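I have placed the structure first, in the form of structure tokens, so that the comments after it can refer back to it.
As you look at this complex, bear in mind that one protein chain is not there, while each of the others sits in place.
So, chain A:
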């Protein structure tokens, strides 16, 4: 098996699907000739031609709308938004036009679009390049939202996303693009949408998280194992919408304690939703309130203080300890 970085795995998924299905198209700003500002699509135009892999003029709303129109005619667009903050420019096309196409047409049309965008902080990028906007997307009925934490999942989830008949927003954490390699099978395989993954087994407390925070949480779990002999289970959500509540509830029934860690601002986000569902389905199994470890409710800060703003292992440890010592 090949060792790949997450960005290589992402490209590989697109290559597999472009080769398998002639209706798959790939486009966005700078994705064609040069292969994207992160080179996530490098070489794909050469391999599949400009007809299928192309640069668009600079206009995000048009990229979203183009994808919607193409999907009504049988194509399966992979549309890249160059950086996450620019989805605001395209929100009508993504969150209204694509997400509601099936509903508005009573199923006559559907939008098998995969929107891809880099997201996630810690790289000192310019303003609006890394903002954690997953909450906006998760609050949009009709969209699915996927957020992988490693190369293997990234490839399998992206293939599933491209094959899905509804619009999927696929979020790619910038800090994970090249931070490590892992084994990734060649060719086709899928990781199902809507299935979380227990990435570390434990019995004392459950940490539910996603994206780069999976790695932060794993570090915190190791620290606690060493410092207090605590056994922490870590769940990687992988798909944020639909949420795999069954895996979460099963774990909480075992550990009776939970913390949710997210990179996005605290209020009204994924963590709030996870906690609400734990309350609905497992409250009698809890020994302590379920807490959130999340940044404050501010704008994603300018580069200078992003490292203080994004949860780090120490903050996650503190959150877990509160729940343990309740």
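The rule we apply is simple: contacts are C-beta pairs under 8 Å (C-beta built on N, C-alpha and C of every residue); 3 or more make two chains touch, one makes a residue touch a chain; residues count from 1.
Just so we're on the same page, contacts and distances are computed from a predicted model.
**Q** Hey, which one's the missing chain according to UniProt: "Phosphate transport system permease protein", "Phosphonate ABC transporter ATP-binding protein", "Pyruvate dehydrogenase E1 component subunit alpha" or "L-cysteine S-thiosulfotransferase subunit SoxA"?
**A** According to UniProt, the chain not displayed is called "Pyruvate dehydrogenase E1 component subunit alpha".
**Q** Touch as defined at the start, partner being the missing chain; which of A:104, A:124 or A:203 qualifies?
**A** Counting the whole complex, the residue in contact with the absent chain is A:124.
**Q** Just name the one of A:115, A:152 or A:309 that touches the chain not displayed here.
**A** Considering the complete complex, A:309 is the one touching the chain left out.
**Q** For chain A, which residues lie in contact with the unshown chain of the complex?
**A** So the residues of chain A touching the unseen chain are 29-30, 33-34, 37, 55, 57-62, 85-86, 88-89, 124-129, 266-267, 296-299, 301-306, 308-309.
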